[in-house]
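Missing here is one protein chain; the remaining ones are kept as they sit in the complex.
Note that the chains are named A, B and C in the order they appear, and that numbering of residues resets to 1 at the start of each chain.
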Amino acid sequence: MALSNEKIIELYRNMLLVRTIEEKHAKLLAEGRIQLMGHFGTGQEAVSIGVTGPLRKEDILFGTHRGVGEYIGKGMNPKDIWAEYLGKRTGLSKGKGTLHLADRDLNIPFVVGSLGADWSIAVGTALASKMKKTDQVTLYFVGEGTCNQADAHPAMNMAALWKLPIVFAVCTNQFCEMSYMSEHCPTEDIAPRAAGYGIPYEIVDGQDIETTYKATEKAIKHARSGKGPYCVEYKTFRMALHFSGDPGGYVKPEDLEQWAKRDPIDLCRKKLLEKKIITPAQDNKLWAEIKEEVDMAVEAALSDQDPTTEDFITDIYEQKGVL
Amino acid sequence: MALSNEKIIELYRNMLLVRTIEEKHAKLLAEGRIQLMGHFGTGQEAVSIGVTGPLRKEDILFGTHRGVGEYIGKGMNPKDIWAEYLGKRTGLSKGKGTLHLADRDLNIPFVVGSLGADWSIAVGTALASKMKKTDQVTLYFVGEGTCNQADAHPAMNMAALWKLPIVFAVCTNQFCEMSYMSEHCPTEDIAPRAAGYGIPYEIVDGQDIETTYKATEKAIKHARSGKGPYCVEYKTFRMALHFSGDPGGYVKPEDLEQWAKRDPIDLCRKKLLEKKIITPAQDNKLWAEIKEEVDMAVEAALSDQDPTTEDFITDIYEQKGVL
Amino acid sequence: MGRTISYLQALNEAMAEEMRRDPSVFVMGEDVQMGAFGQTAGLVKEFGTERALNTPICENAITGVAMGAAMFGLRPVLEIMFCDFIMLAMDEICNQLGQWRYVSGGQYSIPITIRTAIGGGIRMGYGHSQSLESQLIQAPGLILVEPSTPYDAKGLLKSAIRSNDPVIVFEHKKLILGGVSGEVPEEEYIVPFGEAAIRKEGKDATVVAFGFMQYEALSAASELANEGIDVEVIDPRTIVPLDKKTIFNSVEKTGRLITVEEGRIRGGIGAEIAALAVSEYFDLLDAPVQRVAAPMVPIAGSPALEDMYMPNKDSIIRAVKRTL
Partner (left out) sequence: MGRTISYLQALNEAMAEEMRRDPSVFVMGEDVQMGAFGQTAGLVKEFGTERALNTPICENAITGVAMGAAMFGLRPVLEIMFCDFIMLAMDEICNQLGQWRYVSGGQYSIPITIRTAIGGGIRMGYGHSQSLESQLIQAPGLILVEPSTPYDAKGLLKSAIRSNDPVIVFEHKKLILGGVSGEVPEEEYIVPFGEAAIRKEGKDATVVAFGFMQYEALSAASELANEGIDVEVIDPRTIVPLDKKTIFNSVEKTGRLITVEEGRIRGGIGAEIAALAVSEYFDLLDAPVQRVAAPMVPIAGSPALEDMYMPNKDSIIRAVKRTL
């Protein structure tokens, strides 16, 4: 079944929002207004938004360090993100996490520092859903580089063994930091590893939002119905460098050129315009609106208060008097 | 090509030696003469001996905690094993390793305590062989339970990525400690996981010594020729309990019954007698010889000297004066 | 009215009672249905295979699984079979488990209990004999518990399971296997964190001994008593939080401090207590602090070598005498 026009517009809007936030972040850095480094997901928006689009609010999302895509997709608002990014006490985590976003209300646990440490934590949240007989699904969204981390293996093994409601969503953007994936693993695809545990998998184009959405929807349905884990691999390309301070020089220009032709936002816009789902004027208005929304979120967050010395020593233990 | 008669007799003899050493260990425990617990590999001798049989002396062997099979197969002598087991200063490691056997001369690194910690260490020894352009192969012999340990995954990944001369030899004896493998992983076979890294694999009967020998020989040849890693899984059954203090009660009697019919030593003896490679009299003599060899090794080791207070503080650092 | 039960039984009862009391409590770990040393034995009968969950061997990952489950409504009691294997799970324990409450700004509680068997002296050698409590004292956000009696084992483990903070319980193999027995009340009770017990009063020197070392310290104390030396023996019961008050009230009286642990000396718990003595309680001491602990040596399998490694009654007696 094709996605409804409203749904596609919503996904398109979210992709624009993600790109706008990340471009704003880069701009603030360039202007020297903030120091917070960024890992941008430019070019991957159809993955992060397509993967989170089909999730329910009660579903649990583990996201990655690469930009704000999946967090926007799951429903975080730009002001909350910025207050946290800027280390303000109004942030989601009172500024204690900054880039490591967490949102209890949205069932987003926490963006881990040691990549891959959350493979098994995600299996744990899925185990909780199963034992508590809720029908939540855990979606574990992960870069393909992090699929080489050791715990990927026991995590998949236990998820399959216990038939847990979890989707392993692998974002293959061709890089792990400053090297191509061919230096990290011998195969081109990651998802077939899931077959070793009897986990079904699919490999899909990561540039087309309808494709990513539907593949994920199918995987989530599988997991929610009690059939156990499912793995989807999305093929995309990281158009940004690894992080805002990356000197670059290791990306083949022909790769950039080729993938630029399939920018997910361009592809989606073209389709929306061609199918007359939106007009060019509406499109322009949307961009302007989003730009203003993001600018306002940033300015509001910038003027928020810093955490206090009291904040510094709370939230370590629940039990009083331990620290 | 069939194995030569001499080769089969050698392998048969080694299987007898392994079983005899382990039975002696059990007896010494029963008599209260020693306290050293044992993890016996009864019924698995065709795997441990078949796996190590085709190795050259310069090849590197990582073995398991389960009995003495692969160590005998690689050439350790019973007296050296017993002196180490008993914690004597004449032991291979001056009594410091006991069950954790190591033999530099035989290229046996060390039997690890944290199961699976050596997956990657074995990849490292294979890397050394490759970088030094020797034609050594590393054989990593491992229980199927330990294949669920996290590092199995990055180890296989790097071995395949760097095309290292290593054989992953998986001994599937149906148990991980006191539970059946069905509680540890969702699939019956382990080896197909190797396919996720593009590593070729084979699954073979673990009760027939010629089969285990030949499958391993083929894998070693593959690895030695520069084609990269190979994985073989041997199907067998742990006739002993997990360790000498295991209360038992969890093994299905019908499994024991069924597998007892295919005891690897019985199978091999039958073949040798049928083909008239040995006579019953020669067979009896062999058993008697081996029994005596083992008894003498134990008695000799028992009367060796304990390590001294000087031994206690040596071998920690090479640099003087650090401790 | 009390009953006399073993340390092993105490641990088992604590888990069974808490599982009865709260359906979100469950035990998990490698072979917990059988019970490696019997601590969890039998729970599967009453609570089924889901609430006594056998896991594959992958210590870092099962710690993560327990952590994830704890963040979303369950109260896992995870067994790490040997404390040596805690080292496989250090990232989960120190970087994640102890820190996520803080770095999420208090959004998440992680009510998880990790139980693990420590200690040597039973000829298991390298890899299965260490006492690594001091490897965890540097990590923020954890509570560390080391019961030495059946009463404390039960009461502290129950506190651990009910706590919304991550708690690690160190159970010495000699206490589990050796059948230390002791009285526990018939009725329900818990032992709070951060309250040391004075096991023997004395006026000449303060001996602070953890877990199994408590028994070595008490033996030392009675042997010293024969020589007219009157030692006070303190069992801190929890390492974090540490009951500094009870310890240093005693040192104020005796002027002498001996710390005893089975773990290695450098950067050990004894180092921290000695550092507290010389920074926060400077004027109390009349003699050098003595740290009785294992040397900076791996644990060998050879019985002869293992005996050289272990702190014991005699090394405690010598240490006490050095302070007098």
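Throughout what follows, contacts are C-beta pairs under 8 Å (C-beta built on N, C-alpha and C of every residue); 3 or more make two chains touch, one makes a residue touch a chain.
Model, not experiment: these values are computed from the prediction.
Colleague: Of A:8, A:106, A:185 or A:278, which one is in contact with the hidden chain?
Modeller: Considering all chains, including the one not shown, the answer is A:185.
Colleague: From the list C:271, C:304 or C:320, pick the residue that touches the absent chain.
Modeller: C:271
Colleague: Considering the whole complex, which of A:189, A:255, A:289 or A:311 touches the chain not shown?
Modeller: Among A:189, A:255, A:289 or A:311, only A:311 touches the chain that is not shown.
Colleague: Touching the hidden chain in the complete assembly: which of B:77, B:120 or B:244 does that?
Modeller: Reading the full complex, the residue touching the unseen chain is B:120.
Colleague: Out of A:68, A:122, A:150 or A:220, which is the one that touches the chain we can't see?
Modeller: A:150
Colleague: Considering the entire assembly, which residues of chain A contact the chain that has been omitted?
Modeller: 35-37, 87-88, 91, 94-100, 112-117, 145-146, 148-150, 176-179, 183-185, 250, 306-307, 309, 311-313, 316, 323
Colleague: If you put the missing chain back, which residues of chain B would it touch?
Modeller: On the chain B side, contact with the omitted chain comes from 60, 91-97, 100, 102-104, 109-110, 112-114, 117-129, 131-132, 150-151, 153-155, 157-158, 161, 314-319, 321-322.
Colleague: On chain C, what residues meet the omitted chain?
Modeller: Here the touching residues of chain C are 60, 84-85, 87-88, 90-91, 94-95, 98-99, 102-103, 125-127, 132, 134-135, 137-138, 140-141, 240, 263-264, 266-272, 274-275, 277-280, 282, 285, 287-291, 296-298, 300-301.
Heads up, the rule we're going with is that only the chains that are shown with their structure count from here on.
Colleague: Of the other chains, whose C-alpha centre is the longest way from the centre of chain A?
Modeller: Using the mean of the C-alpha atoms as each chain's centre, the farthest one from chain A is B.
Colleague: Can you work out the whole-Å distance between the CA centroids of chain A and chain B?
Modeller: It comes to 45 Å between the two C-alpha centres.
Colleague: Measuring centre to centre with CA averages, how many angstrom lie between chain A and chain C?
Modeller: It comes to 41 Å between the two C-alpha centres.
Colleague: So which stretches of chain C touch two or more other chains?
Modeller: Touching at least two other chains: 56, 58, 60-61.
Colleague: Quick check: what residues of chain A touch more than one other chain, meaning two or more?
Modeller: Residues 150-151, 153-154, 157, 161 of chain A each touch two or more of the other chains.
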